[in-house]
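The structure under discussion is supplied below as structure tokens; questions concerning it will follow.
Excluded from the complex is one protein chain; the other protein chains are retained at their positions.
Naming follows writing order (A and B), and every chain is counted from residue 1.
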Amino acid sequence: MTGYIIRRLIYGLLVLVGVNVFTFALFFFVNSPDDMARAQLGAKRVTPEAVEKWKRERGYDKPLFLNEKMLGTAKVTNTVFFEKSARLFVFEFGASDQGRNIGYDISTRMWPSLAVQLPAFIIGLLVYISFALMMAFFRATYLDFWGVVLCVLMMSISGLFYIIGGQFIFGKLWNLVPISGYDTGFEAIKFLALPVLIGVISGIGGNARWYRTIFLEEISKDYVRTARAKGLSETRVLFRHVLQNAMIPILTGVVVVIPLLFMGALITESFFGIPGLGSYTIDAISQQDFAIVRVMVFLGSVLYIIGLILTDISYTLVDPRVRFS
Amino acid sequence: MNKPLLKVVGLTTLIRGGSMPMRAVDGISFEIAAGETFALVGESGCGKSMTALSIMRLLPEAGEIAGGAVELAGEDLLVLPESRMRDVRGRRVAMIFQEPGLSLNPVMTVGAQIAEAVTRHTALTGAAVEARVLELLDAVRMPDARRRMTEYPFQMSGGMKQRVMIAIALACDPELLIADEPTTALDVTVQAQVLDLLRELQRSRGMAMLLITHDLGVVAQMAQQVAVMYAGEIIETAAVNAFFAGPAHPYSRKLFESLPDRAGRGKTLAAIRGTVPALTRQFAGCRFAERCDSALAHCADTIPAWGAVRDGQRAKCHLYGSDDRGLRIEERTAESCDEVRSSILTPQSSILRIEDLQVHFPIRKGLLQRIKGQVKAVDGVSLSIAPGRTLGLVGESGCGKTTVGKGLLRLVPPTGGQVLFDGVDLLTLDRSALRDRRRHAQIIFQDPYASLNPRVRIGDALEEGMLALGIGGGEEERALRINALLVEVGLAPDVKGRYPHEFSGGQRQRIAIARALSVEPQLIVCDEPTSALDVSVQAQILNLLKRLQREKGLAYLFISHNMAVVEYMADELAVMYLGRIVERGTVAEVLHDPKHPYTRALLAAVPVADPKAERPVIRVDGDLPSPVNPPQGCHFHPRCGVALPCCGSEYPDDHNFSVSHATRCHLYG
Partner (left out) sequence: MTPLIFPFRFELLWSDALVWLLVLTAIGFAAYTRNHPHLRAPWARVARSASGMAAATVLAAFVLVGLLDSVHYRAALPPQGGKTAYATEVRSLLDRVLEPLRLTREKTYSAPLATHLYAKETVQGPDGSETRVFPRLRHGGAHLKDPQADWGRDVALKAFRGLAFGLLFWFVAVLGVCAVLARSPDSSIESTWREAWAGRTAVPWRAVFCAFGLMCVLIGPVVALAPYYHVLGTDKVGQDVLYQALKSIRTGLVIGTLATLVMLPFALVLGLMAGYFKGWIDDVIQYVYTTLSSIPGVLLIAAAVLMMQVYIENHAELFPTTEIRADIRLLALCVILGVTSWTGLCRLLRGEALKLREMEYIQAAHAFGVSHWRIMMRHITPNVMHIVMIALVMDFSGLVLAEAVLSYVGVGVDPSMISFGTMINSARLEMAREPMVWWSLAAAFMFMLTLVLAANLFADAVRDAFDPRLIVGGGRP
């Protein structure tokens, strides 16, 4: 088991190397640093001096992979690739193109993100599973039918409208919560309530329907018939037998996103003015701050791979077939 | 007969879906007395499982009980509210299913699963429950019960899982046990263990049993009463002895005649023509009339009534009208056919010789996925097949017999040994040289549904081999050959343009045979070609294979787990156990005078369709060990009843009894 986890870790590291090289290629091959400088400096007629200055200030003036002017290891280390890409492996994120310390920004901004995402994740999971279980319990009745109709309808609405509608109804019409903003401590609750609620609601359609399918597939299996042949009630069959088995496919989709909760939700945070990593990314994109985007891509992959490994571990908790082999 | 325990009257079950509902069970009635075993026999799709599920009210969601009554000790189960019915399930009527592997919850310990049945219907708690679970596991003779309680189903073999299922069923001492094909998914030696267990439990507990099976041999061993089902109806009921002495309904008689055995070698098996009618349609007459050889003029338009045959034996057939036009039970006749070929002669030459064939699969483990061991699926097998003859290769599942077949065709890469075909070692050839030899040996598979590509027309499937190997001449010639091939296997040439889904299992197997024949091979590997088919269809396919062998001088490597089929088909026989051949010889030698204890046990375990058959009882315990880690010495010794001390230390050498008969056992050292 530990051997397996270690192997997954090594593979994850290998994938990260791939991600790193891929992003580096995307950011430095498609467009040269000169192009980026010109795009940043905006105006059409930029002097070469301005471009050079922009590059020098941000460390893009070095060679990409090999610095012939340097000696020894500096040949490799004093390059754009090493400074900007390889350093990410030790979580040295460097400075953004605007000169901000990215590492510090991330460490302060991840908590607001988590404060929205974690409650939304936990409440959401409970709501989706209960809703799906209810539809599975009343399968092939009108309750199930209209439940599915509601799900399809809800998953056909863009997430943007949930946010805009929610802000309008709860914030503007009923004045229950502030439309946007953030605070620390207990004050934060009134700012968090709406984003969390909307995060949960906007996921109901797709998730509940998906879980319902999983439950129905489990219900059609032979061991459920055995359980019924023992004389067990339908509720007990559902909670004791079906739910436990259905958790295995559900976990595949769920555990992998847990680490990504730190990353926040781009749209939600920018709409609600929450100073998390999501709005940080959005700002970086709109300001074309390539350094931040690059770091976020890498960080996202790291968290995703942690999620994959967590998924592997969580299997051993729910599935004895994995645990004992 | 005293008051019956279970009385089913006019039970009708519909399966919805499609435009017309299917009448899966169509007004059947029967009675089971307390403590009696009642067998419901029939081929797949006849409605026997639906009958059982209807009694339990556990039909799938598309199913619906449309009429009738199911009385358990006078109480109609069909009108009970669901909550009361739940008190009946598991307490008064319990059920075990066909697939023990799928019927247990994979993420719950078996102990918990049994305990659940105990606590549901009794007031026991805590330690008392555990004690009861242990008692039940002991009752089903689960070895090392205390440890097994905490294990999960995937850690157990098929036979043990079925024991757990039985323990669940017995949890509350039910009055009636419904066993739906309880041993079909099990190997023959394990089947024998489970059947013994069921019979014993039924006797000692005075439990009634409704046994559902397609195997007449199982019926003969287990039941007191028998009912034959066909197309949703019961068409014959009788006491077991009377039934086996003289089946009355033409369908029942055909079922017996289509059973292959050695007595019928060289004869053509009786096969039932046509297919089972669709149950969506309305029947005006006897459902079997179209396929019946003794059909009378009015069979097609008058629904037959029950007619008495003798001592309680009754058949739903116009031959036994209420006016009693006389018994028409015919003696079982053997159809005329050509001579039984001598099976004593040893072959002069061999078309295929396998020397020390090995197929090992590496097991990778640990951090770097290094090879940490080998699954020795085939571990040094030597065989030879003569032109125009059949070598039967028998063994239980997992013994490596299929891998031998695929290995010699290099469909799985062998790791050692030689496969000499016409003196050329196929294992040393490169891809193109091998392709030139491919036409000489072909294969037909077990599953007729997986062996034809659903997206390829029949004609194209037959043409594929000819195109790939560049034989069969031009396009027109190939078309003619395809026509001829289809006729040869008993199909009309105009099926060429159709897709596989339009054909039944038996027809697909015919097409697969035609495909193998398309390149005119000298040898065909038949990998369990009939084990997915009903007996009447199996008879058709066996007849076809026999005829083709006679006409074309084909050699067969006939791989099967079914002793009766091998007995009927083969000239020579090889018995495999854990990747090695433990005994070989002519059919007469191996079956009349088996030497290896495993062969003996295997033969003794086969249920025979004759309730009076006196047979030696040789039971092997336990299950087939894993080929990853075969036992030291003789692989069979841990299960062997007559093992010697030396058996555990070294693998026995070949011991010859005749030119052809040899075994590997220390008893003959």
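In this section, a residue touches a chain if its C-beta (ideal position, glycine included) is under 8 Å from a C-beta of that chain, and two chains touch if they have at least 3 such contacts.
Only a predicted model underlies this, so the values are computations on that prediction, with no experimental measurement involved.
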Quick one: which of A:Met155, A:Ala188, A:Leu251 or A:Leu310 touches the chain that's been left out?
A:Met155
Residue among B:His298, B:His501 or B:His592 that touches the chain left out of view
B:His501
Among B:Arg146, B:Arg203, B:Arg435 or B:His592, exactly one should touch the missing chain; which is it?
B:Arg435
Full-complex touch with the removed chain, picking from A:Ala140, A:Leu176 or A:Leu317, is A:Ala140
Footprint of the hidden chain on chain B, which residues?
61-62, 406, 409, 411, 431, 434-435, 438, 441-443, 445-447, 450-456, 461, 464-465, 468-469, 499, 501, 512, 515-516, 519
Residues of chain A touching the missing chain are 14-16, 18-19, 22-23, 26-27, 30-31, 35-36, 38-39, 139-142, 144-145, 148, 152-153, 155-161, 164, 167-168, 172, 179, 213, 216-217, 220, 260, 263, 266-267, 281-282, 285-286, 288, 290, 293-294, 296-297, 300-301, 304-305, 308
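One rule holds for everything that comes next: only the chains that are shown with their structure count from here on.
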Mind checking the centre-to-centre distance between chain A and chain B? Centres are C-alpha means, answer in whole Å.
52
Enumerate the contact residues on chain A facing chain B in the complex.
3, 6-7, 139-140, 220-223, 225-233, 240-241, 244-245, 248, 318-321, 324
Within their complex, state which residues of chain B touch chain A.
56, 58, 60-61, 83, 86-91, 94-95, 97, 99, 102-108, 116-117, 120-121, 152, 154-155, 165, 168-169, 171, 365-367, 369
